[in-house]
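Following this message is one structure expressed as structure tokens.
Complex shown without one protein chain; remaining protein chains in place.
Moving on, here comes chain A:
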Amino acid sequence: MLYFSDLLQYSDVFFSGLKTTVELTVLTTILGVALGTVCATVRQYGNRASQHVVSVYVELIRNTPFIVQLFFIFFGLPAIGMMLSPWQASMIALTINLGAYSTEIIRAGLASISKGQVEAAKVLGLNFRQTLTRVIFIPAFEKIYPALTSQCIIVMLGSAVISQISVQDLTYAANLVQSRNFRAFESYLVTALLYLGLSILLRFAFNALGKRLFAYRTSN
């Protein structure tokens, strides 16, 4: 027999977990994509040395497990005097992780912009910063938007790991509830559905944003 009603008394636990997951997701998506945009720009247009620094960062993050990155930041950094709260450590780990993956994705977008576009901006007198922000970024992001949104959702789902350093996110709530009432099946099923709903919501939000940003694709 299944007892979903046993979860009802814990609804506020689930709700506050959901809230933490959503907050962290929104924040790290914004910061991570911003970090990725800066790093991709450096990697594509920067000088040798700075390109190298970005490459090391990207490869370091993409070739190590997220949980190890998280543990290093939370348990490791205090050894050199950096004490972070679980929430802060998670925020930093998620941002750095998304930053590295999105660097590679966004760089592919930048690389897809033809040299002619840059030259056209140049002969019109735009400086490099104006060329980036006015001419390059929007078409570049349009090309890689589906890949970028998928990556953001992957990071959101991957954030379940932060319950391991006792951030009270959605997964933490599920663990807590099933340890109290032993309804593991119900508890994790409900949690899975909540993550699913969150993914769908996030995709909707990204699509709506995409429609605004890339209006030129759908208009007239």
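Methods note: a residue touches a chain if its C-beta (ideal position, glycine included) is under 8 Å from a C-beta of that chain, and two chains touch if they have at least 3 such contacts; residues count from 1.
Here, contacts and distances are computed from a predicted model.
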Not-shown chain resolves in UniProt (candidates "Amino acid ABC transporter ATP-binding protein", "Cell wall protein", "Putative ABC-transport protein, inner membrane component" or "CoB--CoM heterodisulfide reductase subunit A") to "Amino acid ABC transporter ATP-binding protein"
For the chain left off this view, which of A:Ala120, A:Ala192 or A:Ala208 is in contact with it? A:Ala120
Taking the full complex into account, find the residue in A:Met82, A:Ala111 or A:Ile138 that is in contact with the omitted chain. A:Ile138
Chain A residues that touch the omitted chain in the full complex: 114, 116-117, 119-128, 130, 134-135, 138-139, 142, 214, 216, 219-220
